[in-house]
Every structure is written in structure tokens, then in C-alpha cells.
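One protein chain omitted, others in place.
Chain nomenclature is as follows: A, B and C, assigned in order of appearance, with residue numbering initiated at 1 for each chain independently.
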Amino acid sequence: MSTADLYRTVRLIRRFEERAIEFVRSGEIVGGIHPYVGQEAIAAGVCAALTPDDVITSTHRGHGHVLARGVDPRQLLAELMGRESGLNKGRGGSMHAADFSLGILGANAIVGAAASIATGAAWAHRRQGRDTVAVTFFGDGAMNEGMLLEALNLAALWRVPVIFVCENNGYATTMPVESAVAGSITGRAEAFGIPAYIVDGQDPETVLEATTAAVERARAGEGPTFMECMTYRFDAHHTFEHRARLDYRSADQVAFGRSRDPVVIQGARLPDDERAAVDAEIEAVLDAAAGFALGSAHPDPAEALKYLYAVMP
Amino acid sequence: MSTADLYRTVRLIRRFEERAIEFVRSGEIVGGIHPYVGQEAIAAGVCAALTPDDVITSTHRGHGHVLARGVDPRQLLAELMGRESGLNKGRGGSMHAADFSLGILGANAIVGAAASIATGAAWAHRRQGRDTVAVTFFGDGAMNEGMLLEALNLAALWRVPVIFVCENNGYATTMPVESAVAGSITGRAEAFGIPAYIVDGQDPETVLEATTAAVERARAGEGPTFMECMTYRFDAHHTFEHRARLDYRSADQVAFGRSRDPVVIQGARLPDDERAAVDAEIEAVLDAAAGFALGSAHPDPAEALKYLYAVMP
Amino acid sequence: MPKLSYLKAMNRALADSLDRDQSVFLLGEDIRVAASNLTAGLLTRFGPDRVLDTPLSEQAFTNFATGAALAGMRPVIEFQIPSLLFLVFEQIANQAHKFSLMTGGQCRVPVTYVVTGSGSRTGWAGQHSDHPYTLLAHVGVKTVVPAAPTDAYGLLVSAIRDDDPVVFFAPSAALGVREDVDFTTLAPVPVGVGRVARSGDDVTVVAIGHLVHDALSVADELAGHGISVEVFDPRTVYPLDLDGLAASVAKTRRLVVIDDSNRTSGFAAEILAVAAERFTLDAPPRRVTRPDGAVLPFALALDRAIQPDRDQLVAAINAVLEDR
Partner (left out) sequence: MPKLSYLKAMNRALADSLDRDQSVFLLGEDIRVAASNLTAGLLTRFGPDRVLDTPLSEQAFTNFATGAALAGMRPVIEFQIPSLLFLVFEQIANQAHKFSLMTGGQCRVPVTYVVTGSGSRTGWAGQHSDHPYTLLAHVGVKTVVPAAPTDAYGLLVSAIRDDDPVVFFAPSAALGVREDVDFTTLAPVPVGVGRVARSGDDVTVVAIGHLVHDALSVADELAGHGISVEVFDPRTVYPLDLDGLAASVAKTRRLVVIDDSNRTSGFAAEILAVAAERFTLDAPPRRVTRPDGAVLPFALALDRAIQPDRDQLVAAINAVLEDR
């Protein structure tokens, strides 16, 4: 993947989120979102290392993952606005974006839940003779969830081709990682016999490189890899924080955290005019997405239970 | 604790279990038991390091733990026979023996559940200004339960005076530990920043020594310790296995496992006559226990729901 | 008189409980900064020893609370999402609930589980919008779902003082409800005792939690049409105030239940079952509930379509009154 492509991805995610935040403020998006702002390099770098047949699972903070995986921004925005044209036909919303045609097995609103789902999917693909790799994204907070730790064990035991991508943004909502994680995050993965690396999560190219190695290992049948991507959440845990100020990060810390901006870091690798062209292209894409989403129909309340069951007598 | 006392404990447990197995065969004990035969040194050594104010939690394979903690064998046997005079008034049975007057917060039939209960109890005692230490027993299989791993994190984070005693008897029912545990057991505990030791679980004195150090550390406010006690289950996972032969351990392996018998190891440290005296004493105790239990009344069915709630409007 | 909001009433109940009894302490996620606002001010007032932020380890910290309770404490856990009760269902239903009987009465487990914002939270979608009070009631855990601020105060205080586990649901749609209250009159409300929220003669509407307010407004509306609705608010789902319910139905002889549970074997099913066994009714009773297996879709109109609403309640009331 080219320098420009990686830039396009991080920039797309950034601007998508900024616009989505505006739509939360204006009430077009109901319920708010968990902005991915600041963590874009991880989604971009990881997904750049995958092939179309691979699969991913995502989290409550999942827009970046699915955009990096190639989701149509129009459909994602329409989903956030609860429209029938949305990715999930308006049924999922911000925390459940899924696109099975792109191998996105769904974002999950329960912290720690998706890792074992991704492990099962990766195992199944291998059993079916495919060389699919699965990536499961999760936060530092998820490292304290028993079900995620159990998944590490299953993946290691059965040499499942799954890559565990921990986005350590320093906080689980307001809980600092140091107050929540005894020992170390990579140490936990290593304890299950899984090779674990600390990766600079602000640089898309570093993330891409690390993921490429992990993907190779997985495809070679050598089992799971764990990546702890060090990052920082530039914005609120969730947009509700824009209204209710929660006192857990100092202004200094936020400023310091924002000083290594993945969009700036990757942007600096492009000539100004090329970057400007990408930026303009993205604004056009997002304008179109906004137009598409705002112009899309709302689902019919009579179909509220459509899709509840695959079959029902 | 003296050599003789440790011997008395391991021998008491052994003979209690052997007699209990007979009562299962004869139908006096309904539902069967998980025999502790072969693992006696762990219960004996660990409990010998505790003071009366300390607390423990136990497992489905818990008779050894509670006997070592000082439970009256008469009451335990009566409990196994479902009598009103039983430890739990016949309400708990083999997997739930509890005696709060001895700091036994209950055996637990859900693998991995008790570790977090013990951690909470130990934390509470410390909060109340007491210097109680808690011990939680569990098997190698429990090391794969997320809720137990979560408990390791809480204990380490909050420096809780709790000692994690893992009895690695090589199997979770029929699942060999190597097929179930990726990485190592002590490595998992260490990953949470908990000092972890491998201990010879067949020698009561070794176990006592290791536990004494852990207790000191806990009382000094230095937090949890993890002990992986290597042992072997001489008998069935559960007495149902006496009827349904399950094919998972070779005769050779069983013979080898039985070759280091804690009762023999500790017995060899006593002069023959002293040992014989203890043995006789124990038979008398168990004869009395059998008489007591068999002679005790069954609970009244009208009281089946007694104790369901502490208070009910 | 000062206004008291539901959430503020809960906050006050916690503060008063912490103040009164040293064995009470709080634990949960983000409770020190009070992300949900439930615990606002409590860290400053009671210190970090009594307001414990936990890692995301719901199963372990729920059992941790059980262990602390066995050692004499009265823990109060805040859960941020109703579905976290699914995650700790074993720890509540199979551990905390069972200790008393299994030990032959040797111990008590006075833990309170608080869900701040149960039921649909507008826009939070499928995994954040459950209202699983029936599940707890079915397994026999004491379960309260207050509708009004004074009851939220009184039942939270009682739950904390109760010697058994108690689950407290604070419906998202009730958190903003405000009441004029003389604060000196705030008092414990007993678990298991309902109240007639509005007296009437023609039909008893049983409602709980936020739906009590819907029932009251429907009652207002129907009063204009000459229909006198009695609203009975059990306040506690389990144990149910059967006498209170029976007294109301004996008067009205007609029954509608509005319930934010799924239909099959929900809270409303129990009320109708009791009615079938014990009451003489002049018309078949009705229930207005979530549909079976409900998963709340994200889109607002779909989310709303799945929740029991006033129109359905009006229709049900009219149906039971049809052959008057």
C-alpha cells in the first residue's frame, strides 16, 4: 500500500469522525458515537496488511476499523443516522457496523466479546481449507475481561490464525490503564505463549509493517500474534462527554497526547499538493456521503422485527 | 505444626475419602463425590500455615481442604449423607461444604468461581483492619476460566492478601493440562505481577514451607502469591467414573502417579509405633463419624426452603 | 418545595447509606468520576476506600462483592449497561443467591446491584437496551424497579439494608423524572410492597418503572373520556405484592399490564397467571409488552416500535372495557 493510500485512509477516518461529531451535535445522529480520532493509524495500518478474504471484528469505537477495511462511507454514515440504506439497514448503529461482504463480522458493544468470535471464525476458515487471517481489535480495558483472556488461550492452543490488536489509548473510559492492568499487556499475551509486540500506534507505516509480519506468521500456520499499539484518544470516550465534562485527563496530558497526530505524521510524507488533492477528494466523498445519508429513507416501523430470526415457524 | 500433626491430617483425609467412597458404593452417599485421594499433602500443608482467623474457599474436590481446616469429620460425613446434623444441615452436600466458624467460606461447584470470592473476602477483612489471609484452592482446569484470571488481576492491583493455590493434578476431568493450558500456569500468574512458585504437592512439609512464606508476605501487606502444587489424582475424577470407565489415563501413568504417595511420604517421617497410634486414632474418629452420620436424622421436607432467604416479607 | 430528580434521589440514597453504615461501599466502572452521574460527589465525601473503581472484570468484581459481603460488608455495584447482568448472571443467580441455602443459613450476601439506565437508551441499540428484570425475578433474586424519585430513594436504601442480594433497575426513561419533595420526608420504602399510583374504578393497569408515568398519563387522558383507571405500581418485581394487586383488581375486575419485558414468560405473564388462578375478572386481561425475543434496532422509529407504548395501552384498556 502506498504512502498516499495510507494517508487517504487516516485522513478519511479523521474527517469522517469530525463530521459525524457534528451530526451528533446537530441531532442527525442519535445516541452519539465513540470517536476514533487520534487512533487512525492503527485501523489504517492493520487493514492495509490484509487481503479481501480476511476477516475482522471491531468494537464500540469501530468507525475507523470498518472504513479502513473499505466500507462505503455513505453506507456507514447512513447507518449512523439509522437509515434503511445504512450498512446494517439502520438496525445496528454506531456500535454494530458490519459488512460481511468485506469480511467485517461486526463491531461489538460488549468489551472483550469479539476476540473469541474472531478466533472461532478464523478457526472455521482454516478448517474449511482457506488461508484467511482474522484480526480482532480491542482496547486496553478489554485486557481485563476474562472472556478475552480465555480467547487468547484457545487461539494459542489451537494455533488459530488470528491477530489480536490491542489499542492501548491509556484509558478505559476514565480508568487509567495503570490502575486497571496489573503486570503488562504484552506480558499477558506472552503468558499464553503468544508472541507479543509493542507497536507505535501513531504511525500507520509502523503498524502496517508489524501487521504484515503477523499476517505472514498466521498464514504460515504458526498461530496468533498479539500487537499492543500505543495510541491516544484525542477526543471524548463518547460524545456524551462533550456535554458532561469528566475530570480524568489533564489538559497537559491531552495536549501531549495530541502532539503525535497520525494524520500529520503520514501527511508529512506526501508533497503538499498531493496531500491537498487527497484532502479535497475526501471532502467530496464525505459531502456525497452526507447527502446520501440525509436523503435516505428511514426504515419502516412495521419492519422493526425483520431479521430477528433467520427462520421462524 | 509437628510431623505427626501433618501426618494425622493427610491420613485423616485419605481414610475419610476411602470410607466415603465405600458409602457411595453402598448408597448411603447419594450423587457421589470427587475424591481428594493423592492430593492430601496440599490441603494439609496449606492449612497448617494458617491461623484460626484466616479464611479459605474450596472446590468440588473439597473434603481435604475442609478437613485440614479442622472441620469435624462427623459433621462432614453427615453432610455427605444429607443429614440435618451435617455441616450445612444437609443442604449443601459434597460440593458445598462450608463452616463459617472455621473461616471456610464454602466449597464451590463452579470451576474458577471461588477465587474472586476469596479475593473479595480478603480485601474486606483488610479494610476492616484485620490481618486475615485468604487461601483459595482450585485445579489446573480452573486456570482457563476467565473469571479466575480476572481475580488474579484484582488481587494483584489491590495487593489483596490472598494466596492462590492451584492443584495441578494433570487433568481437568479427562482433559490433560497440556492440551488445555497454553503457556504455563505460573507464567499466567506472573503476567499479573504475582510471584508464582512451583511446589511439590506430594510433600506436606514442602507445601507448608511454601505457604508459610506466602502467608508472611500477605500479612506484611505485600499482596498475593500464587502456588502451583504439582500433584496427581489417584482415584476417579468423580465416583461416577467407577462405573463408567473413561479412557484417558494409562495404567502405567496411574501407577507412576501413585508412586509418590503423600501419606507414605509423611508417614515415613514417623516411627512405626507413633504412626500406628495415629492410624488407630483416626479409625476410631471415623468409626464415630460413621456412627454419628448414619444415626443422624434426615431433614424435614417441610423445611426444604428454609435458609433460601435471610429475610422475606 | 425543592425538586428531586430520580438520579439525584439515588445519589442521595447512596450518600445516606455510606454515611450511616461503615460496611457499605461502592464499586463499579468509572464511579469515581461518576460517568453516569450516579455517584457524583461521593468520592470526595467518602474517599477512595469506599468508592472503588474496578477494571473491566465484571465477573470477578461481582464475586468479589459476594466475598466482601460474606466478610460482613454491604457492597453496592453499579453496572453501566443492563446487558452486563447477562455477563454476571452466574455470579448473581448461581453464587450470591444460592449461598444462604447451600450453607444451611450460615451466611448472608447483602449485595446491591444497580443498573443506572435500564431499558432503551435512545440510540444505544441492540446490546445496550435490554430490560431484564424478569430474568432476575424468575431465578428468585429480589428485584426492584422504582418509578418515582422518592421510591428510588426509599428502595435503594432498603435494598442496601436488605440481608439478601437485591437488583435495582433504574430505567433510562425514568432517570430524568422529577418530584417535589420535602427532603426530610425521604424514607426507606419496603421491598415487596406496591402502591396505588392513581386510584380508579374501571380497570387496573399494572405498570412498573418508567411505564408508570405512561400509565398515569393515559389514565389522565382517559379520565376525559369517562374511564376511571387505577394504576397499580408494584415497585418490586419479586417478591410481588400480591395483596396490593388483589385489592386493586377486586375493585376494578378488569386488568391490563404494561411491561417492558419480552412477552413470553415476562413480568406481565406472571401477573396474568396470577389473575387466571385467583381473580374473577369481567373481561380477559391484556398485556402490553415488548415482542418476543426483542432486540432493539438502532433506528429511532424501530426502537420505539418495539417498546410498549401509550397507544397500545389505550387500545388494551378499551379492549378489556369493550363489553361493559
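Basically, a contact is a pair of C-beta atoms (placed from the backbone, for glycine too) under 8 Å apart; a residue touches a chain by one contact, two chains touch by 3 or more.
Only a predicted model underlies this, so the values are computations on that prediction, with no experimental measurement involved.
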item	value
Visible contact partners (per top-of-document touch definition) of the missing chain	A, B, C
Touching residue (missing chain; options B:145, B:167, B:203 or B:228)	B:145
Listed residues A:9, A:39 or A:119, member touching the removed chain	A:119
Among A:17, A:40 or A:99, the residue in touch with the chain that has been omitted	A:99
Contact footprint on chain C, counting only the chain that is left out	83, 86-87, 89-90, 93-94, 97-98, 101-102, 125-127, 130, 132, 134-135, 137-141, 238-240, 261-262, 264-270, 272-273, 275-278, 281, 284-287, 292-295, 297
Touch residues of chain B, complete complex, unshown partner	29-32, 79, 82-83, 88, 90-96, 108-112, 141-142, 144-146, 172-175, 179-181, 244, 246-248, 298-299, 301-305, 308-309
Residues in chain A touching the chain absent from view	55, 86-92, 96, 98-100, 105-106, 108, 110, 113-125, 127-128, 146-147, 150-151, 153-154, 157, 305-313
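Going forward, only the chains that are shown with their structure count from here on.
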item	value
Most distant chain from chain C, judged by the mean position of its C-alpha atoms	B
Distance from the mean Cα position of chain B to that of chain A, given in whole angstrom	45
Chain B, residues touching no fewer than two other chains	146-147, 150, 153, 157
Residues within chain C bordering two or more other chains	55, 57, 59-60
